[in-house]
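Read the structure below first, then the notes.
Missing here is one protein chain; the remaining ones are kept as they sit in the complex.
Coming up: chain A.
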Amino acid sequence: MEAKPPPAAADEASTAVPDGRSSTIPSGENTVWVDVSLLLDAACRDLEDGELIHGDNFNLFAAMSALEIMDPKMDSGMVCKYYSVDEAIENGAAPVPISSDKTVDVRCTIDIMDHLLACEATWHKGHSVSQTVFSCIYLLRTDRTSSHVLLHSYCRIIRATCKAVISVVSDARTHEEEDLFTMSYGLPLSGDGDDKCLSVLNAVEETICRQLRACKAPSSRRKVLEDIEPLQTNLALEEGYCKALLCRLRFRKHFYHVLTCLRRPQGRGLELARKHIASCISELECILSSSEFLRTSASGACEDGLEDKTTASGCQPVGFDANLNSRLSAPTPPRAIQILSWNEAVKYFMRLLHDLDVLCSYSLDSSLESVLHFVVQFQKSQPDLVARAHLQLLLVQDGKLHGRDPVFAVITRAAALPEATRNHDIQKNEFIVQLGQLVINLLKILCTNSAWQRRKLGKIIQDWRVIYLQLEMAFKECGENSNVSNEENSIVKIFQHILVWVEEQTYWIASRFLILGFELELYSPNEYCMVYWYLYVALVKLAEKTHLKMAVTNGAGKRRGKKKRDTPKDVAKDYRIPPAVLFLQCQICLAEGLTMMLAALRNEHGILETRSPFNTEYERFIQHFELLQKASIPDHVSYPSFKESTTYARFSNILMYNYFKDAQRIVKEVKSSFSNEPDKLAELRRLEQVAEHNSIALNVISRVGTLDPSLKVSFEFNHHPYFATAVVKRS
């Protein structure tokens, strides 16, 4: 592979044409150019089939990066139809106007708009922009379309929109594994005057509005409006085409507004963005309903089978060639990209707009706890990259929450410290500064796709553990230096609060890490037992820390007003377990119940037991929980403790300590505390259903289980995304 000088250079040097061409490299003082062709020929003859001359750094990556020329699967330089955009244009692949028949021209323009929408959705869904949106030849040479105002204005708004979307995604940098998204080198993304694309679009919209009015006007009034040239020549189709164009142009306009409003600092554009989102949705609905008209008016022009068509009319659009840019789509081999159908594209945008609308409903004035809750809820519907990028930019700007609240203020609030603490000098402590960075980092990670998110969460658990230990040391030093002045006393208090909160947050991350494994389908049924067990121990710790934090807060609050009203009723109220903790308690019951049920199934029925030829359950345990174990999350928990708590699980015991019944009881008790939080109420209902079903399953298994060896038990996630329901069947 190496050791071959470029033949051209060698040639030129050896023939040394003294014609003043300076492209050849001159011989140096101790070097001279020699023709090595013969030497190379001889060397080649010595090579056996399959031998390769290579450097030390020849590795798998190098091998895989090699391509075989003229293999259509690998060689992106292979000519498919045209050598270049210019050649395609010369061959009439993208005529301007598209047709000299004005009706056909309008129809084709609408097809181009529709196909571009499908391309845009396909791009958002993970393909390169060069092989989707920029497969449009008109978009690659927008100057050509300036005489075609309609097409021109549409191309320009598309280009500006692409640019805005790329900028959001690259600014958020949530796209780690989705970096194909922003690759746009070699593409004409910026055009002169694209900042004016909206005013151009408005002018076109205005014209079509007038054309629509003119064609709808009674014939008596037509005379007055006669100076308005109709959109096209077939008057029967005028209204339909005007309407179809208007909703398409308006959708683009509002969508562009949505993107710019969302980018306003500190969420100031959210309210306006919401209005534009509503407009976008209603225009999309008009676009959808225009398809019937477009199909019928184009009938004859297109073939049947509309499901995978990329246009509303079902016609093939003019002016697209995905192969023209395949050389720009490196570093991946060129692939025929399946463009989403027009229907799927509209669906995609509906969903995106819905996700963005949820984003706009977000209230910025919130505690870290509710921010985290919001993000987790938002991620449940698995929003795509564009929505997630906007979420992240909304949450973190300039290193502050919402671009407004300094991290330390966020931390003190989360740690339930008094408002005044936010200005305390302790925020300059290096560990507190680091903690602040961890919080920002956590927020960003939570906005990434779940696969990436889980891996990152697994890694940062260690960081949270380390910062806890460092803060604890700093805290101890503080305590030792005490000749307890008031100032130091307050530092001790701050540390105390923050330490409890850091632990709570760490266990929250750990439980998120475990739960995401279900969403990503990383666990197989024979591993559920250990996973629920680990989730159980993590949740117990989380509940413990949450409770402790709340107790500290309430304790601090109580002391102030203690003397005044110390009625027995208040005391009883204080000792009640807070609803947030009971909520966790309910999940703990389910996790423990499932662990025990799975363990008993295995112990008594041999169900979901696995033996593998190369390793044991211990290795699988280590692999799944390695990152948590390394960070001692929780302390003193390891494989032996798992075995200890599950080896003796029997149905007779589980029936006695019915965890599922406990869960049901807690749900009933705690429901009323969340009457104002529909999300949490819905979650409680789901937990209740899991508990109910598993409680019944438990009874069935223990009643008939030992008598009936054909009993089949499987686990399904039909009531809750990560708490499984046992399904019992007799075969």
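Note that in this section a contact is a pair of C-beta atoms (placed from the backbone, for glycine too) under 8 Å apart; a residue touches a chain by one contact, two chains touch by 3 or more; residues count from 1.
What we mean here is this: contacts and distances are computed from a predicted model.
Hidden from the displayed complex is a chain whose UniProt protein name, among "FkbH domain containing protein", "E3 ubiquitin-protein ligase AMFR-like", "Metaxin-1" or "Cyclin-dependent kinase inhibitor 1C", is "FkbH domain containing protein".
Note that of A:Leu52, A:Met70 or A:Ala420, the residue touching the chain absent from this view is A:Leu52. Although one chain is not drawn, the whole complex shows that of A:Cys44, A:Ala66, A:Ala236 or A:Met656 it is A:Ala66 that touches it.
When the omitted chain is restored, the residue from A:Gln623, A:Thr647 or A:Ser714 that touches it is A:Gln623. In the complete assembly, the contact with the undisplayed chain comes from A:Ala451, out of A:Ala451, A:Ile577 or A:Leu655. Listed by residue number, the positions of chain A touching the unshown chain are 49-50, 52, 60, 62-64, 66-68, 71, 73-74, 125-127, 177-178, 332-333, 335, 449-452, 454-455, 520-524, 527, 610-616, 618-620, 622-624.
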